[in-house]
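Here the complex is missing one protein chain, while the rest keep their positions.
== chain A ==
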Amino acid sequence: MNINATLIGQAIAFAVFVWFCMKYVWPPLLDAIEARQKKIADGLTQAERAGKNLELAQAKATEQLKEAKVQAAEIIDQANKRRTQIVEEAKNEGEVERDKIIAQGEAEVEAERNRAREELRQQVATLAIAGAEKIIKRSIDKEANSDIIDKLVAEL
């Protein structure tokens, strides 16, 4: 094994390869690696932030749900109250109406009765007068005694 010019050739090839590697191979590869590292780091940060946001949103949603439940309960409560009130009102109204109708009916019945009684009385009076007339026809003037008849009628 003797030392010869192969050594120089190898050294030249070595220099050229190192130069090429330094110029065209190393920088783009390392740039890509570093850019990706940065991207991944950014992604992780963002993921962490998103996780925090999610947690926050969940807490908020829970709170809102609770609020909504309270509100719903309130509304239901109010509705119940209102229903009771309406039913009560309707009942009252119905009762008033019923009383009114009953009173009206009674009044009508009373009026009818009065009218019938009046009619009856009048007829009885007329009958009485007719009877009396017939009895007294011969002697007594009808006109002169009519006030007594009227008084009798009123007393009936």
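Heads up, the rule we're going with is that a contact is a pair of C-beta atoms (placed from the backbone, for glycine too) under 8 Å apart; a residue touches a chain by one contact, two chains touch by 3 or more; residues count from 1.
Keep in mind that, in the parts below, contacts and distances are computed from a predicted model.
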| item | value |
| --- | --- |
| Among "ATP synthase subunit a", "Peptide ABC transporter ATP-binding protein", "Thioesterase" or "Aspartyl/glutamyl-tRNA(Asn/Gln) amidotransferase subunit B", UniProt-listed name of the chain not shown | "ATP synthase subunit a" |
| Sites on chain A contacted by the missing partner chain, in the whole complex | 1-11, 13-15, 17-18, 20-22, 24-26, 28-30, 32-33, 35-36, 39 |
